[in-house]
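Some chains omitted; the rest stay in position.
Going by the order they are written in, the chains are A and B; count residues from 1 in each one.
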Amino acid sequence: MRITGTFLDAVVADIPSNNWGPRQWAADFDAMKAVGIDTVILIRTGWRDRTCFDSPALRRYYDLIAPREDLLSLFLDQAQRCGMDFWFGGFDSQQWQGDLAAAQHELDANIALADEVMARHGDHPALKGWYITHEIGSFHEGAVTIYERLARHLKSLKDMPTLISPWFVARRPDGKGMTPEEHEASWRQVFQRVSGLVDICAFQDGVCPFTGLSAYLEINARLCRENGLRCWGNVETFERGDVHLKFMPIDWRHLLHKMEASEAAGCEKLITFEFSHFLSPNSMYPSAHTLYERYRQWLEEAE
Amino acid sequence: MRITGTFLDAVVADIPSNNWGPRQWAADFDAMKAVGIDTVILIRTGWRDRTCFDSPALRRYYDLIAPREDLLSLFLDQAQRCGMDFWFGGFDSQQWQGDLAAAQHELDANIALADEVMARHGDHPALKGWYITHEIGSFHEGAVTIYERLARHLKSLKDMPTLISPWFVARRPDGKGMTPEEHEASWRQVFQRVSGLVDICAFQDGVCPFTGLSAYLEINARLCRENGLRCWGNVETFERGDVHLKFMPIDWRHLLHKMEASEAAGCEKLITFEFSHFLSPNSMYPSAHTLYERYRQWLEEAE
């Protein structure tokens, strides 16, 4: 089971910039297509004070630096050129975690943003899904409120599937984190609230010790089934664990371990965060080039 | 307004080595010249126990490992070859912050070093300025004493302009740091002391949230005017913020934002820390290669 989707990381949050212009982005879409990527998901329109395109709607809500290019249009057109589905992801101010008033402000801004994007790009043939960008690791009232209300609004704008990609708080060797049972209870609470509004959940899989991964993935798949969500896997292509450099391309053997664990747990589709830094022959990290080579070789051997 | 100056980073402090020999340094001076760099500033002769050339004078003050090459001569000659001005920067033991006795020791060592460099290279046609290497973020009695006495001595050796490039303690979203008003009061205290001795101040601009930058830059420019200093901008070419890898080449959009903010605030000249790691087509960081490409493209479009 191969990776057929990737996030697109278009503003600097905690990962540095590849500094690509249109030429390099086009080459990277070609590289994605060559390994079977059919889905690209904008992980976020923006983060804190920066956005990847100009949004007058967002500027009414937040103090933003001037955008320098329109990566949203570029991504939509590249996705169309390569026959891929594009999923639109909203804005994350990193201020919504505090209280419900902050979450409401975040919700209002994201609704205004979606309205604007719909008006500009609603008919673009590549636009095929909504990604709700706000990430949590366990039940969080503010986030779940955003999920409920934003998903409802997005579906009213255009009836496309909605996706979230949360992390989770796995038990670690030091005894911290949630047991599988605690994890299950917390996420049941989330899924019961968003059932029918959020269509797909793709948990991040890098937050768990490798040998404990299957236990959590099986819970995730069961919770999705029970609540009517589809279960995808976000097979992260960067190394976590004890590695000091945060973050670098993952060891190929670790990636394969996680892909197999996701397939065994019943994930319907594998996506990744993310191709262009960590799995691309064009990445700023040379070990992504060799990871791409090894991944392609595996694909060829599997055929 | 383009970047026309860069620091030269010739010993390892907190940034790892490019491991360049004379051939690679010469190629990098060519790359600098191609984008209009006319000024190169040695950020420091040495740091803690290492120096970029042998200084018998310094060896009398500090325990140093044996120098392996003479990068000072190399830089002077490359600057001459490329028609650039070279500014000499002193030694930073990282021990001067403690008390005034430590600052006095640092001052004595830097005076001996400058005397030696003057004797060896005082007539080099590329030698055009003095850089005082000791960095502070707000008023610091030891540093200001060094600035006063060292600048006076340097000017007596050769009447060339003197430059400092401090950081500053901007207010951050968590409420820590100085308000613009506190910043202004602290730096007025510095500038009133060094007026007439330090000629130019180029504040580092990466220490501030992007959207708050202009407020500080305008204060900096006003303080310079009021105290008879010239105001340059040190438009840092590495990413700070939330990025885990400290430090990597900056996003091109962030660099452009900062360049425009510096120009708007009235900076007379833009320099950067620094070309060879973060903006160079020869850098050990591949995303510096793409940053250089995007910067050159912007220069060409501006012409």
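Observations, loosely collected:
Just so it is clear, contacts are C-beta pairs under 8 Å (C-beta built on N, C-alpha and C of every residue); 3 or more make two chains touch, one makes a residue touch a chain.
All values reported here derive from a predicted model rather than from experimental measurement.
Oligomeric state of the entire complex in this file, given as copies of the one sequence with 2 shown: 3.
Just so we're on the same page, only the chains that are shown with their structure count from here on.
The geometric centre of subunit A is 39 Å away from that of subunit B, both derived from CA atoms. Residues 11-21, 24, 48-50, 63-69, 245-247, 283-286 of subunit A touch subunit B in their complex. Across the complex, subunit B meets subunit A through its residues 209-211, 239, 241-245, 248-254, 256-257, 285-287, 290-291, 293-294, 297.
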